[in-house]
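Just one protein chain is left out here, and the rest sit where they should.
Every chain is named by a letter (A and B) in the order it is written, and numbering of its residues begins at 1.
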Amino acid sequence: MTSIGTGYDLSNSVFSPDGRNFQVEYATKAVENGGTAIGIRCKDGVVLAVEKLIGSKLLVPGSNKRIAMVDRHVGLACSGLIPDARHFTSRARSEAASWRKFYHTPIPVSSLADRMGGYAQAYTLYSSVRPFGVTAIIAGMDEEGGPGLWMVEPSGVGWGYFGAATGRGRQAAKAELEKLPLPNITVKEAVKHAARIIYFAHDDNSKDKDFELEMTWVRHEKLATAESGEGIVKGWGKHEEVPKELVAEAEKLAKESMVEGGDDEEMEVEE
Amino acid sequence: MNSRHTGNLSVDGVHVDMEHLKKGEVNLGTSIMAAIFDGGVVLGADSRTTTGSYIANRVTDKLTQVHDTIWCCRSGSAADTQAIADIVHYHLQMYNVTNAEPPATRIAAALFQELCYDNKDNLSAGIIIAGYDKRHGGEVYSIPLGGSLHKQRYAIGGSGSTYIYGYCDANWKENFTEGECVEFVKGALSEAIKWDGSSGGVIRMVVLTGRGAERKIFFPDENYAGDGK
Partner (left out) sequence: MFRNNYDNDSVTFSPQGRIFQVEYALEAIKQGSVAVGLVSKTHAVLVALKRNAEELGSYQKKIIGIDTHLGVALAGLAPDARVLSNFMRQQSMSSRLLYNRPVPVARVVNAIADKAQVNTQHYGRRPYGVGLLVAGVDETGPHLWEFQPSGMVLEYRGASIGARSQSARTYLERTYEEFAESSREELVLHGLKALRDSLAQDKELTIANTSVAVVGVGGEKFRLYDGDEVGEWLEKLGNVQSSRGGRGAEEEEEAQAAPEETMDTTE
């Protein structure tokens, strides 16, 4: 950020002499301060998990959900400015609905990610708006592509992932995700990993704050795992909260793994 | 006011004269159909176009491509159905490029329905959509006058179809082979042509499979015999 103060970073849609859009970069800074959010793409579905930081014990436990339902088969987890995330989510819902109206079929996950990328990008083009302070992880399951996991950044760029992480603890989370044999695990296995990774990332970055773990998945209602040729299940999935018992079990295992991990070394991370 | 010139409800408030055309409008007094078989779908149509009692074209092509392996049979006003097919063609091309995957047949059917239903008061169009894609195989959808959408294993349409309901019911079989399906369509359409005054000419067909689209044509002076190539 050597060019701070040169004036090229004061307005959106302005290039600096070396070709950067500072306002977009600053928007990603807002994301980097948000609670960690991850997505795991499996052979039979996708798991989303977020670290919901709890600012006050007066908040109603379990309320103020951070993973949104976009369509029956698509979930969206955000990190960054929460009001921006709500706006972004509401646009995603409109896109999904308009697709349904026009084509009489649910929207493929890749197409939704594509459209949301376009929407985010439009907010980098004009000095009259600011970019979204949000990185969104879009998870879904469709007929053609099977399980899909996409991450859309404030610049509008969007990539497909096997394991995606954003927010404050993304580095730690990414390191853990890379150890998993993705996508060759099941959603049920991934739930445990997701809980562990969120706990790990939390311990690494926001140890002093309280948090709630929020988890959803997208999977096919009827098909069991490894039904089709390559072991990847295809068909329209259903996005829903992970059943409470499974979350409780996963959290228990996560906490146990934290105790074990703590013996090895004291990790101190600077930003 | 003469209701025959408005296309609105007639005096009884119920029956609509959908056969009515504006002065000089070209009608596809028609026999069209499509049927699925194992591994694909066959579309077929006669080739007569009339303006009143005059045969404006005796070798019309009523089978229209809207995507690689999604085609439709048009009946009703030629102008209306051509325009609709053009619009759907555009949307399916856009779908293909923006989503980096070919549209499924049902997407095409949905687009046709949207156009036919939303503009039902201004259109005279009965369309059969047939397509093949790897995931769903051969599919047939029918959109009659009001703009409703029906997924069927075979569909018949146009003025000539009234004469062949019995024929089709008696002769259609599940799990046709490609050859059997072509014979079925040909048999049904030649009956329709025989009985319907506003159907006639050659029989055109399109066969949609994993190989792509193949056209066939059968001539009346050969009694619609031959392999259609």
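The criterion applied here is as follows: a contact is a pair of C-beta atoms (placed from the backbone, for glycine too) under 8 Å apart; a residue touches a chain by one contact, two chains touch by 3 or more.
Keep in mind that this is a model prediction, so the values were computed, not measured.
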(request) Would you mind listing the shown chains in contact with the chain that isn't displayed? (result) A
(request) Decide which residue listed in A:39, A:133 or A:183 touches the omitted chain of the complex. (result) A:133
(request) Would you write out the residues of chain A that touch the absent chain, in ascending order? (result) 1, 4-5, 9-12, 22-23, 26-35, 52-53, 55-60, 63-64, 66, 80-84, 86-87, 90, 123, 127-133
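We adopt the following convention: only the chains that are shown with their structure count from here on.
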(message) Measuring centre to centre with CA averages, how many angstrom lie between chain A and chain B?
(response) 47
(request) In the complex, go through chain A and note every residue touching chain B. (result) 102-105, 108, 110-111, 114, 143-144
(request) Could you please specify the touching residues of chain B with respect to chain A in the complex? (result) 95, 98-101, 104, 106-107, 109-111, 113-114, 135
